[in-house]
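Moving on, here comes subunit A:
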Amino acid sequence: MSKNMSVAVYPGCSLNGSSREYMESLRAVLNALEIPVNEVDDWNCCGASAAHNIDQDMAVALPSRILAQTAKDGYSNLLVPCAACYNRLKHVQQEIKTSPEIRQKASVLLNQEINTPDTIVNILEYLQSTVMPRLEGKTLKPVSKKVACYYGCLLVRPKGISDEKQIEDPQGMDQIMASLGAEPVSWAFKTECCGAGFSVSNTTTVARLSSEILIDAADRGAEAIIVACPMCHSNLDMRRREIEKYSGRKFDIPVLYITQAIGLALGIPAKKLGLQRHFVPVKI
Partner candidate 1 sequence: MENNIKVVAFVCNWCTYAGADLTGTSRIKYSSDVKIVRFPCTGRIDFMLLMKAFAEGADGIIVSGCHPNDCHYTSGNFHARRRWIVFKSVLETFGIDTRRIQFSWVSAAEGAKWAEIVNTTVERIKELGPYTEYRELAGVEAP
Partner candidate 2 sequence: MQTENYTITDSNLQQLLQALLSSGQKVVAPVRANNKVLFKEIKSASEVCSDHVQTTLSAKHLAFPRTEVLLQYKKTGKEVTINDFPFDAVPQTFLWGSRPCDAGGFAPLDGIFNWDSKDAIYNKRREQLTIISFSCTRHDDACFCTSMGGGPGNTAGSDMLITPAGNGTNIAEIITDKGKALFENYTSLFEEAMGADKEQYLTKIDKVFDTAEIKAKVEAFFESKVWKEQSARCMGCGACAYVCPACACFDIQDDKHGSKGSRLRCWDSCGFQLFTLHTSGHNPRETQARRWRQRVMHKFSYMPDRINVVGCSGCGRCSRACPADMNLAEHLEVIMKMEAEKI
Partner candidate 3 sequence: MKRLHQIVSELLASGKAKLVIGYEKGTGEKRRPAFISDANEVERLVFDSQCSHNLSVYLTKPEYKHVTEIAVFATPQTMRAVVRLAGENQFQDKKLSFIVMDQDQNALLIEGAEVLANHLGKEKIALSSAQEELLAKFEAMSREERFAYWKEQLSNCVKCYACRAACPMCYCTRCTVEVNQPQWISVPSSLQGNFEYHIMRAMHMAGRCVDCGSCEAACPLGLPLNIITRRMIKDIEASLGPDIVSMDTKSVLNTFQPNDKENFIR
Partner candidate 4 sequence: MARIGVFICHCGENIGGTVDCNKVAKSAESFDGVVFSTDYKYMCSDPGQTLIKQAIAEHKLTGVVVGACSPRMHEPTFRKTCSEAGVNGYMCEMANLREHCSWVHEKGEATTNKATDLVRMLVGKVKNNKPLSPIKVPVSKTALVIGGGIAGIQTSLDIANAGHKVVLIEKQPSIGGHMSQLSETFPTLDCSQCILTPRMVEVAQHPNIELITYAELESLDGFIGNFKARIRKKAKSIDEKLCTGCGMCTTKCPTKKIPGEFNEKLGNRTAIYVPFPQAVPNKPVIDKNNCTYYQKGKCRICEKFCPTQAIRFDQPDEIVERSIGAVVVATGFEVKGTDFFPEYGYGKYADVITGLQFERLASASGPTLGEIRRPSDGKIPEKIVFLACAGSRDPAKGIKYCSKICCMYTAKHAMLYKHKVHHGDAYVFYMDIRAAGKMYDEFTRRAIEEDEVKYIRGRVSRIYEKNGKLIVKGADTLLGAMPVEVEADMVVLATASVAHNDAADLAQKLHVSYDENNFFVEAHPKLKPVETNTAGIFLAGACQSPRDIPETVAMASGAASKILGLFSQNELTREPVVAVVNRAAPPLFSTCAGCFMCQSVCPYQAIEKEEIKNRAGETIKTVAKVNPGLCQGCGTCVAFCRSKSIDIQGFSNEQMVEEVFALLNND
């Protein structure tokens, strides 16, 4: 696959850190489908939510450097699995393209010319456009489970940045899970907030919000929750004890990444998908 056809991946801090299993499962799936995984060379932190609250210049400079690095390596599209990084990179790409002053400021800060890859895709767009077509031929181990697909916030919002048409009722993951043999549950908390960044500073709020999500998923008979963002996963999985304490109900619904679900369907062993890293045990 020539360079500008293949895609560069920007893992970001959580995919190498607290949500290592997201990257492992992604890598496992892509290897199984002989798609090369080329990380962006010498990538840096995207500034996530902290940067653009504190310092506008840094909020522009950090993502610009990532874009410049990707373009320098000759890649024309960039996959950003983590929803927060995707949001920041897409936002800064738009700002660079539309306003020459910001582009100028970025190039001064990084003293190099800033140019950006043509397209930045999030995990769902990438899976639908590149991975799913390859699965057609494969014989899959059907994931015959009732699943609740949880999109969270930054995957589908804000309007100007994400290209999602049905912000209130997205179908991206539901379609993927359906084609894996699962039965996506129609539920109302697809894009409700899980508490995101308050995980550390205000855990009770995360407990309250995430428990509502789990209550609705459980009541709808979901046997697993599928996510595509490290933040969602950590709140719904890692904070399970707080959720149970807050809601007074026991939930043993596991939380899987979409890539892990695909991995299972491809018959990749659990260890390779990093399932053992979860707080809530995944019983297949």
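Selection criteria: all candidates are chains of the complex that A comes from, given by their letters.
As a convention for this text, contacts are C-beta pairs under 8 Å (C-beta built on N, C-alpha and C of every residue); 3 or more make two chains touch, one makes a residue touch a chain; residues count from 1.
Note that the structure is predicted; figures quoted are calculated from it, not measured.
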Touching candidate - 1, 2, 3 or 4 - for subunit A as found in this complex: 4
Of all residues in subunit A, those that touch candidate 4 in their complex: 166-169, 188-189, 192, 216, 219
